[in-house]
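Heads up, one of the protein chains got dropped from this complex, but the rest are sitting where they should.
Letters are used for the chains, namely A, B and C, taken in the order the chains are written, and counting of residues starts over at 1 for each.
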Amino acid sequence: MSAPSGLINETTKGVYVIAATPFADNGELDLESVDSLTDFYLEKGVTGLTILGMMGEAPKLSEAETTTVMQRVLKRVGGGVPVVVGVSDASDRNVERLSREAMSLGAAGVMVAPVPNLKTDDQVYAYYANVATQLGREIPICLQDFPQSTGVHTSVSVIHRLVDAFPQIVMLKHEDFPGMRKLSQVREQSAAAGRRRISILVGNGGLFLPQEMLRGADGAMTGFAYPEMLVQVCRLFHAGEPEQAEDLFNLYLPLLRHEFQYGIGLALRKETLRRRGAIRSAYVRRPGPVLDATDHAELGRLIGRLEAALG
Amino acid sequence: MSAPSGLINETTKGVYVIAATPFADNGELDLESVDSLTDFYLEKGVTGLTILGMMGEAPKLSEAETTTVMQRVLKRVGGGVPVVVGVSDASDRNVERLSREAMSLGAAGVMVAPVPNLKTDDQVYAYYANVATQLGREIPICLQDFPQSTGVHTSVSVIHRLVDAFPQIVMLKHEDFPGMRKLSQVREQSAAAGRRRISILVGNGGLFLPQEMLRGADGAMTGFAYPEMLVQVCRLFHAGEPEQAEDLFNLYLPLLRHEFQYGIGLALRKETLRRRGAIRSAYVRRPGPVLDATDHAELGRLIGRLEAALG
Amino acid sequence: MSAPSGLINETTKGVYVIAATPFADNGELDLESVDSLTDFYLEKGVTGLTILGMMGEAPKLSEAETTTVMQRVLKRVGGGVPVVVGVSDASDRNVERLSREAMSLGAAGVMVAPVPNLKTDDQVYAYYANVATQLGREIPICLQDFPQSTGVHTSVSVIHRLVDAFPQIVMLKHEDFPGMRKLSQVREQSAAAGRRRISILVGNGGLFLPQEMLRGADGAMTGFAYPEMLVQVCRLFHAGEPEQAEDLFNLYLPLLRHEFQYGIGLALRKETLRRRGAIRSAYVRRPGPVLDATDHAELGRLIGRLEAALG
Partner (left out) sequence: MSAPSGLINETTKGVYVIAATPFADNGELDLESVDSLTDFYLEKGVTGLTILGMMGEAPKLSEAETTTVMQRVLKRVGGGVPVVVGVSDASDRNVERLSREAMSLGAAGVMVAPVPNLKTDDQVYAYYANVATQLGREIPICLQDFPQSTGVHTSVSVIHRLVDAFPQIVMLKHEDFPGMRKLSQVREQSAAAGRRRISILVGNGGLFLPQEMLRGADGAMTGFAYPEMLVQVCRLFHAGEPEQAEDLFNLYLPLLRHEFQYGIGLALRKETLRRRGAIRSAYVRRPGPVLDATDHAELGRLIGRLEAALG
């Protein structure tokens, strides 16, 4: 794991939880819940936090709210663990502004997803190359590879080209789907070519976490509402206990698969965090998913079954 | 369950397995494997078969091959269980031609997915209305709602309009994702309005089968390589044992989730069927997914874990 | 035409030019060019302006810049013509905040495009219904129907439902493509049903303006760099001279078709405005299109041919 108060780098491993952004039932930021959720994550043993990602509803915040969330979380964490900040935006200028603000507040690095409408390898490369150049050598960058949301496909060879050209690119958030072969190819081709080995943390709610750890992932960057499981699974993998890790993982898999549902998954995740006492309201900003009575009962049943299985 | 040799109708329930189409390693149809795979499915207790769906590689067959597969499977089944035939095509004429051919050979009904590029409710309705009119009252139709592949979104209200207007539409293959609310809405709104209740069988590899059964599904229409689990889970649900059903389901969930991966999932499914002795080759027609050594080892490990869990 | 300083309403007609947002070569807002561009549009006789649309690079502005552009344009216009403000955003709260700010500064109405990922008629209706409810009766709304960019398809029947339910929806910016039949259907079905007739202004650079005027459009809301042509063509149509209107339109069609190219079209438009003296720099914020030497020469040749044709 990286030094708690330091920057992310190529050797970063463990669980960087994708933090939800808590709102009150009236839609306003709930800063007390920002604190309690941060505490919750820390108590569950996460290695780091990633705030203001897509599942953090970043595009629905005002600029002032964005700054407030950064400040509040970074203060609450108090240097205890690294905090990565999502800075994706339609404009390079805004990516740079947000990145500099985050780093000045004590962030450990920034996460960047590509803008939509990049179609070819060269276009994807050019986008990231430009961002990396603008941000400079001092700001560590995590590439977010999430084509299900962005519509942009980042090929293995583009990843290699970026890693070769920009030392500040130190991490890949891998959540292409299906994408496990890509993970293996990045690892195998990098090793074969003597290329710099970057950190790879996986997303997609952790749906394939055991398989991805076996293929060379260093951990997870995702927001499943039971982060203690992700933490324990990664520890077991790092301790050389893959079977035990997967046994534990599988206990949670029914609920994890349920939360995996795009769109409504965020509402399920926030409701689970609310039930666990981490936040006061499960409100998702509009337009966004809203649970109905059936959804609530179904989630409750799955949580009940998990608790029974855990004994 | 419907009468074994009869047509599908509104009361159809159980497991209609989406049948793979077996090829030899040189890409030719393997008719002996068509027989052995059909036997395999029947031995596992499926209620019916669905052949020539997307996962049956139907768009990659020649017309003669399509006819051969229909004939071979229907002959092998010998009226033992109903067989639904996928007839989706870019042209209405071909949908009709395939449907009439299938029914004349003894099919129990046809499954139709919409053509791409239908954008609004009225466009989707018009497409299906036209197909239903062309096929007439005597051919039972299963609507395939699979927007992840077709790009077409069929709303609850379109489903209602079609059910009201066309008695030959007797079944919905539900595999929108996320789509569980749609399933509940179809059921609840139909009941509230005194509308005809159609059969709903679920797809997506069965990833949410227990939840969908609780929401009113009548069974599954999917091709998971362990159909005996789907059969047993549906039986337990129909017997009023949802907890026992879900316990069983969860044993298979790690492998089922693995096979769920779009694209490569078909190669994983065929390879699993091959390992189980149901077919002789796992060949997928090109262009299509091909497993590499890591994929094979990973699949083997997951199968091994399943077998260990089953004792 | 609506009263110059009033709000847009169902009888609004003419040309609402989609205003570019001028930047300096270093990417900063160029406020002097905001003034000169506003003057340019007014001199060309436009009926109104629409600012902060997609082609106004609104998603690339900071909040402070957004406010500055609104203030600057509205002050420069000085109530001379109505100004519509684009307020589309991922969050309802931001749509409302921007709308109230725009109206308080003197805007004539707001233009709203749907968020992505709305798939069915009911989803599109619900999105707009919610926005209209939030904004209330006093803020006139223009629906922007531009599926090529949003991926959202707004059906004729959704438009009817919205018009029936929300009197504040007074205008449709029609730029579905191909979409002329939709325009006719809205007009014909509204008339047949005795429904409220709303204003329809057309987009897509004006590529089908004469055909759309004949089908019942009230004018154009687009940003072609020769707005005087759009103005004159609409006047001729309103004066009952369609053939003369189309003769004039066709003189500009080669250049208009050139500017129609999605993506690079904005760079061509700004460069044309620069060559016409309306702005000082053709800079488009990054990531965005950049003209190369061939593009410049090609544009210059087409402008030269237009000037020769105009005599």
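As a working rule, a contact is a pair of C-beta atoms (placed from the backbone, for glycine too) under 8 Å apart; a residue touches a chain by one contact, two chains touch by 3 or more.
Source: prediction; values computed, not measured.
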Contacting the left-out chain in the complete assembly, out of C:E10, C:E101, C:E228 or C:D295: C:D295
Given A:P147, A:P167, A:G216 or A:P242, the one touching the chain that is not displayed: A:P147
Chain not shown, touching residues in chain C: 177-178, 180-181, 184, 207-208, 211, 214-215, 243, 246, 250, 253-254, 257-258, 261-265, 292, 294-295, 298, 302, 305
Those residues of chain B which, in the complete complex, touch the missing chain: 27, 59-63, 90-94, 97, 115, 117, 127, 130, 263, 285-287
Chain A residues that touch the omitted chain in the full complex: 119-122, 147, 153, 155-158
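Assume only the chains that are shown with their structure count from here on.
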Fitting chain A to chain C on CA atoms, where both chains share a sequence, rotation angle to nearest 5 degrees: 180
Euclidean distance of C-alpha centroids - chain B vs chain C, Å: 46
Distance between the centres, which are taken as Cα means, of chain B and chain A, whole angstrom: 34
Sites on chain A at which at least two other chains make contact: 263
